[in-house]
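The structure appears right after this line, and notes come after that.
A single protein chain has been removed from this complex, and every other one stays in its place.
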């Protein structure tokens, strides 16, 4: 799938956003290494702190279906370019430090212009707990907490 | 779908949880009013604050697919009963203050015993911003922020 | 200190709130068992999910000064009564499941009327990880992660 098509899916996904507080509707489309696509939208909350962005929605959807390897994510807020916030950069870095991030701005003649950045450029020296703790689901035995 | 079946789906969903830090794997199964089911798992993060629980994963999955009306959610952490945390109660209350919450504990003979509670019992006097602000996606024009 | 005085401190604290997105300014005043008071305000963020409410601000202030035992918290959003959101209920429950929560509504003659509730009434069956894990700072050796 080419990035332009992935961006189009992100833009289309926006229709399902729940953004009654900001009016800022965002859609995302996450591409796995195997070529599957998961969409996401932002979901706001009366307690702003419980809000989940489109990028994280797309990630948890994919992860809950068993996906763990990701190639690229496209993010669309409509006409204006919107870059992932720091929370989403942190969240995506956990699974895909080499992810390609696709957004779009508007060119001089009003045309849509894709921008491609590696996640590492948006979150240099990203935060991780020690690899032995965080590289897999098997790091600790399940059931050892209530 | 009966609640026992829904709980079974939640329990099965746990296999996809990403819980390398706590080892506490949780699955959820969210039932819409129309009878569709969306699963969720907890997805932890090196920065604990970015962690998303199974209940919220199930909700954002459904919302991103256009769902807005929910009937019940089942939550399973395996053998031990696990109730939704306050963040999830807040998040679910936004969409479904009358949601039915299904968990399971272990009976005297080791058998699984379902417990059914209304969300309002777990989050009395839940927090909402004023209805005119939060009842729909149409509360503000889109695109009025960057 | 009586609850009316504590509420007054919460209301006064609102002046320092940072709420450019919602316009919903909240103040809190947290009373320790030893009688010290820590104020808090809500601090919003462009990424709504990074927003921290007044109650949590008051708690982290106190905890960072070494406090661990709390008696009551007053919360004021001005004229309208504002109850703690689910995130704050969860956060406060960690340290003070028996906390007294003080808010105020407006009586029939426009006078301020205090309302007193135990936290347990706002977050029944609150979520905790197993006591052996969470009862103290000494549950794990420090330095065992990066």
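Think of it as A, B and C in the order they're written, each chain with its own count starting at 1.
Everything that follows uses one rule, which is that a residue touches a chain if its C-beta (ideal position, glycine included) is under 8 Å from a C-beta of that chain, and two chains touch if they have at least 3 such contacts.
What you see is a predicted model, and the numbers here were worked out from it, not measured in a lab.
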{"item": "Of A:43, A:72, A:87 or A:102, the one touching the omitted chain in the full complex", "value": "A:87"}
{"item": "Option touching the unshown chain, where C:36, C:115 or C:128 are the choices", "value": "C:128"}
{"item": "Residues in chain B touching the chain absent from view", "value": "21-22, 44-53, 85-88, 128-130, 133, 145-146"}
{"item": "Touch residues of chain C, complete complex, unshown partner", "value": "13, 15-25, 39-41, 43, 45-47, 50, 52, 54, 56-61, 63-66, 68, 78-80, 82, 87, 90-91, 94, 127-129, 133-146"}
{"item": "Residues of chain A in contact with the chain not shown", "value": "22, 24, 82-91, 93, 121-127, 129"}
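Basically, only the chains that are shown with their structure count from here on.
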{"item": "Interface numbering overlap (same over half, different under half) for chain B and chain C", "value": "same"}
{"item": "For chain A paired with chain B, centre-to-centre distance based on mean C-alpha positions, whole Å", "value": "21"}
{"item": "Separation of chain B from chain C, taking each centre as the mean of its C-alpha atoms, in whole Å", "value": "24"}
{"item": "Touching two or more other chains - residue numbers and ranges from chain C", "value": "22, 85-88, 129"}
